[in-house]
Every structure is written in C-alpha cells, then in structure tokens.
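Note that this is a trimmed complex: some chains were dropped, and none of the rest were shifted.
A and B label the chains in the order they appear, each numbered from 1.
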C-alpha cells in the first residue's frame, strides 16, 4: 500500500486575470474584479504531496527536508513577493488562475522528484478557494 | 490530467437526530445527546469540489464566482439559519446526519453543474467531525 507525505509552504504574490485575445468588456464580464488592471494579490498556501513506498532504512517516503529545499529553490524563490504576470516567464502567455499556477508548479517540480514517486499539488488562493492538480 | 476547484462556505443550522420508527430508549441509546428533543446546532462548513479539464480560454475548470452563486441560491438560502428537521422538505423523512446532509446537498447541486464535471461534497459538522460524498 502506498503512503503520501505533504509539505506546506506559503508565498505572497500579485496577479491579475486577463485574456489578451478578448476585449475589455469581455475580460471584465468573465474575470470581474480579478481583472483589475493594477493587480491585486494573495497569500498562496501550497501543499506538495509526494506518494510512494516507505523506505525501510529511513522510514521516509521522501525526506521532507529535501522536499522542502526543492520547493524553496524551484518555487518559493521564483513566486514569493513577485508579480506573476510581469515577473514570471511561465505566465507571459498563460492566465495566472489558481488552476494554471498549480499546473506550472507541478511542471516545475516534476523533474526534480524521483520518477517512481507520484506528485500532486494543492493550492489555496484564499482560505475559501483552492485547487488540486492532478486530480485522480 | 484532471483538475479540481473547491469553494468553501459556512451555514448555521439547528437539527436533531431521530428515527421515528424506534422508541425513545433506542433513539437515546443510538443518538445520545444528538437526540435532544429541543434541537441543537452547528456551524456547518461546506466544501464543494468540481473536477474536470481546464478551459484554455479562461484558465478555469469552472468560474468560482458562478459556482459560488449556485451554492448561495441552492444551498445557503435553504439551509442557513434554519432548522433542518422542521424547515426542509428533504429531511421530513430523512435523518439529518452529516452523511445525509452531504447526500442532499450533492443531489441539489448535481443538476445545476455541467454534466461533464464531477462533483464531490465535503461537509464539516464540527472542526473535529466531517464527511465526504461521494468517496472514490
């Protein structure tokens, strides 16, 4: 039977939701106040879940300190205290919705974590809105 | 790969647990203080999870503002500041346990959400008791 381990971290970032192929009225209609041109922001709470077998010599699925270092280097340094639309190459042509941020984080972490471990991202945009990727 | 989005809301309601086909002693034995005839109540915390593909034009699985409006209209108006046993048709012949409340909420929301999206209800009755329906 498999076991999962989860590490939670927080990052603070600004963003706005916008589709450049639409006119202003459509953007406003679809994204509402999230389309505000001067940006707004969130304390994003990120859970990184890694699933696999427990290594009998350590009792770990994966050392959470190692996982924590990977998340700090690959995600926290890149996302924390940044403007997702302006500062991150990944969102130059991708709308920074919570769903897309979760996919981007997954794609950044996936190559850094052993292939025989599964990876799942849970991302809270606010205490009342969150996303899960990939969902089983 | 699928993605889930989750919206959380709170509603406050009174209820009691009771099976009218049983005598008082059996009700008391099975349901204990939850059987108290004058009712008691909870701040129910409801998570509504919707699972599907990310729409590339919006970056959304489903617009959480639309989901929020559906939950307000179909669930919050019906359940909040109500007595579940006395005020809701759905519990006239159904014991309002957390499990049954979750099933009723699922059945109320299912027809309002696109068929190609999956739906799951997570319902906290207290910070220490919660239910999930349907479980995979």
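Note that in this section contacts are C-beta pairs under 8 Å (C-beta built on N, C-alpha and C of every residue); 3 or more make two chains touch, one makes a residue touch a chain.
Here the structure is a predicted model, which means the values were calculated and not measured.
Every protein chain here is a copy of the same sequence, 2 of them drawn, and the whole complex in this file adds up to 6 copies.
Following the convention adopted for this analysis, only the chains that are shown with their structure count from here on.
Matching CA atoms, the turn from subunit A to subunit B amounts to 120°, rounded to the nearest 5. Centroid to centroid, with C-alpha atoms defining each point, subunit A and subunit B lie 28 Å apart.
Contacts from subunit A toward subunit B in the complex involve residues 17, 19, 21, 30, 32, 94-100, 102-103, 127-136. Those residues of subunit B that touch subunit A in the complex are listed here as 1-9, 49, 51, 54, 57-61, 63-65, 136.
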